[in-house]
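The complex is shown incomplete by one protein chain, all other protein chains being positioned as in the whole.
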Amino acid sequence: MADAALQLKARSAFDGLLVPGGPKDAGIVVTERKDLQIATVIARSSGFAEAIKTAYGIALPSGPKRIVVHEITLLGTGPRAWFALRAGERPLASDLEQSLGEHAAVADQSDGYGVLRVSGAKVRALLAKGVPIDLHPRAFAADDVAVTVCSHIGIMLWRSDADSSFDIAMFRSLCGSFWSWLSESAEEFGLRVEAE
Amino acid sequence: MRIPCPFCGVRDLTEFTYLGDASLAQRPDPASPDAAARFHEYVHLRDNPAGLHDELWYHGGGCRSWLTVTRNTRTHVIEGAKLTRTSKSWTATS
Amino acid sequence: MVVVGAGGHGLATAYYLAKNHGISNVALIEKGWLGGGNVGRNTTIIRSNYLLPGNEAFYEQSLKLWEGLEQDFNYNAMVSQRGVLNLYHSDAQRDAYARRGNAMRLHGADAELLDRNAVKAMAPFLNFDDARFPIQGGLLQRRGGTARHDAVAWGFARGASDRGVDIIENCEVVGLAIEDGRVVGLKTTRGDIKAKKVGLAVAGATSQLGAMAGLRLPIESHVLQAFVSEGLKPLVPGVITFGAGHFYVSQSDKGGLVFGGDIDGYNSYARRGNLPVVEDVCESGMALMPMIGRVRLLRSWGGLMDMSMDGSPIIDRTPVENLFLNCGWCYGGFKATPASGWCFAHLIATGQSHPNAAAYRLDRFASGAVIDEKGAGAQPNLH
Partner (left out) sequence: MSDMAQPNRLPAGGAIEGRVDRNRPLAFTFDGKSYSGYAGDTLASALIAAGVKLIGRSFKYHRPRGIFSAGPEEPNALIELRGGARREPNTRATTIELYDGLEAASQNRWPSLAFDILAINQIASPLFVGGFYYKTFMWPASFWEKVYEPLIRRAAGLGRASESPDPDHYEKAYAFCDVLVVGSGPAGLAAALAAGRSGARVILCEDDAQLGGRLLSERQTIDDAPAHLFAAAAGGELRSLPNVCVMSRTQVFGAYDSEVYGALERVADHVTAPAAGVPRQRFWHIAAKRCVNAMGATERPIVFGGNDRPGVMLASAVRTYLNRFGVLPGRKAVVFTTNDDGWRTAADLVAAGAQVEAVVDPRASVDENLTKAAAAGGVRVLLGGYIVNVTGGARGVTSAIVSVAGKRQILTADLVAVSGGWNPQVALTTHRGGKPRWSDALSTFVPGDLPDGMTVAGAANGDLGLAESLRKGSEAGAAAAAACGFSAAPAPQPRAEDEPTAVAPLWHVAESRHKAFVDLQNDVTADDITLAHAEGFRSIEHLKRYTTLGMATDQGKTSNLNGHAMMAALTGQAMSDVGTILSRPPHQPVAIGAFAGHHRDRHFRPTRHTAGHAWALENGAVMVEAGPWLRPQYFPRSGEKDWLTTVVREVRTVRSVVGVCDVSTLGRIDIQGRDAAAFLDRVYVNTFSTLPVGKARYGVMLREDGFVMDDGTTSRFAEDHYVMSTTTANAAKIMQHLEFCHQALWPELDVSMVSVTEQWSQYAVAGPKARELLMQLYGPDVDLSNDALPYMGCREIPLRGIPTRLFRISFSGELAYELAVPARYGAAVLEALMALCGALGGCPYGTEAQSVMRIEKGHVAGNELNGQTVARDLGLGRMMSTKRDYIGRVMAGRPALMAPDRPTLVGIRPVEKGRRLTAGAHILPGGAAAVAANDQGYVTSVAYSPTCEGWIGLALVVNGPARHGERVHAFDAMRNNDQDVVICSPVFVDPEGVRLRG
């Protein structure tokens, strides 16, 4: 086949939307987390907890919590559901499938979501304009996770490790609309886009 | 109105979709001899009480759980909510 | 004879029992003040733009009755035929409206399908340039419009009262006396009443009255909110409905924009709603006519809708002899008021369904002969 197709170029979810730049003292700083492998994991049986323990040596917390094992970030998104992420190229879904076997239904979603890291002094003021949950540190602790709706768009939201910094994942097709909400809402604080 | 999802915590109404009376989770036996009558009742007839009401909500904007919520239809005060999924109820974390 | 519920339908029923059937020995029992139910809190839209066979003839009869109503009961109900325009935003929606418009024509009603330009000429302020769901045209019923809700109740009340009907306010029915499967009277907060026939026209309270007769009905009670803006000089002609969201609007004789949208969507007897629907309605309004951004919402309120399983009403006898049922009006029963009273009176007086209401049977859910205009199925909050 033709040469052009030989290198099928991958495009990230926010490709063409985020243009690096913006004021130094911006209250909001945004970065796209492009380099992620993502999978959804749904527990299929009561053996799941044991399988996780065997594979990763940990007990999963219950509820909407984050835990990081073997560089894999697991976010509790439902009573039996997790959202798994790992930075880098190594395929994640097949790894999980192998280690969890019939105890889980794993689906590769690496292309299904766009993920933004939103930080800066005004990040909570920004998110208050769309996210209908309480992100005050007293209410939303370091390892808390929320699946919720922002500006009519379903999102997953968790704190990244740094202070005043959140990661937000949403369906790829909605990244444009999410960005239009975010950029309009951030305008009064100043917005800077940084490359990963 | 805010609904206390047993998984996610208290969440805004906008994240939920309503189905109706909790009896909708009790599908009649299709093999019973009076299945037609029972299905008619199941699909169409409602107590529609003014007061406490067990009802089904889907947390589609959150954890994707179906919830059985007990709510007062006169005051909208919510007495409680639990996951609808009950039988063989194993949890994935213990 | 007793009719329960001095809403629009109960009042009209009593009026036509007296007027059409010469039956004036009627008591109309109301738990609050007359006209305080849905008839006093609706967005006042009247129209006959229905699609399905069981419906269209009935609603067209109703519209014809509206046209002569004020002269008939000698009261100005401010029936205003300024037109109802339903907008469409896609080819599929256009074709669905064409289907509806043709059905209306087959029933002798008026209907016109407008294209974008014709809509623009009528309502240039609509959002034609920057819309998420661009307007492609609309289905127009010129004979549709509005009527002054309160005046309708008062006009029927005056007419019924003049003909000898007793309207008893602040009297709540708390029980039905049933002997051998036949209703013989009612218990009320102001004493017991004997009755040969009882007609229920209690809208949102239908299930509660039904339960007094041991009936479980295909009805859920839901709250529908409505809104009025501050008074404005004339801005919006006629009634306009948005086809890509939940929003309909007209301007009242006092100048307020009267508007509404979808029901709140959960069972309720609280007669008040919550913010998500307020927002949904205003978002739709701003999508459709962004000139209203600075117009202020003055008041919001709610009514209790008797939502049925197929979105269509029930006018029928019940398994209890001499107990008659009028309900299931969902959020569209105001326009039905005259015909509903006419047909219900006919049923109570003659024991026979009026031909225009013959499809509104209680057993249609069991038989499958449902009248589902929206195709939403047995889920009341989707109708």
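Chains: A, B and C, in written order; residue numbering restarts at 1 for each.
Methods note: a residue touches a chain if its C-beta (ideal position, glycine included) is under 8 Å from a C-beta of that chain, and two chains touch if they have at least 3 such contacts.
Just so we're clear, the structure is a prediction, and the values are computed from it rather than from any experiment.
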item: Interface partners of the hidden chain - shown chains only, full complex considered; value: A, B, C
item: Contacting the left-out chain in the complete assembly, out of C:Q81, C:T188, C:S353 or C:N381; value: C:Q81
item: Among C:A211, C:M286 or C:A349, residue touching the chain not depicted; value: C:M286
item: On chain C, residues whose C-beta touches the chain left out of the figure; value: 33, 35-36, 40, 53, 56-57, 70-71, 74-78, 80-81, 89-90, 92, 94-103, 105-108, 111-113, 125, 127, 130-133, 148, 150-151, 154-155, 169, 229-235, 244-245, 251-256, 270, 272, 274-275, 278-279, 281-287, 290-301, 364, 366-370, 372, 374-378
item: On chain B, residues whose C-beta touches the chain left out of the figure; value: 1-3, 10, 12, 17, 19, 24-25, 27, 30-31, 35-36, 39-40, 42-43, 56, 58, 60, 64-66, 75-78, 83-89
item: Residues belonging to chain A that touch the chain removed from view; value: 1-2, 4-6, 8-13, 16, 40, 42, 44-45, 80-81, 102, 105, 107-113, 128-134, 136, 138-139, 151-153, 171-174, 176-178, 180-181, 184-185, 187-188
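Keep this in mind: only the chains that are shown with their structure count from here on.
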item: Between chain A and chain C, centroid-to-centroid distance (C-alpha), Å; value: 47
item: Residues within chain A bordering two or more other chains; value: none
item: Residues of chain B touching at least two other chains; value: 12, 14
item: Footprint of chain B on chain C - complex, ascending; value: 207-208, 211, 216-221, 265-270, 274, 276, 309, 365-366, 378-381
item: Interfacial residue positions of chain B with respect to chain C in the complex; value: 1, 12-14, 18-21, 36-37, 40-41, 43-50, 53, 55, 71, 73-76
item: Complex contacts: residues of chain A adjacent to chain B; value: 43, 45-46, 48-49, 59-64, 77-81, 132-133, 146-149, 154
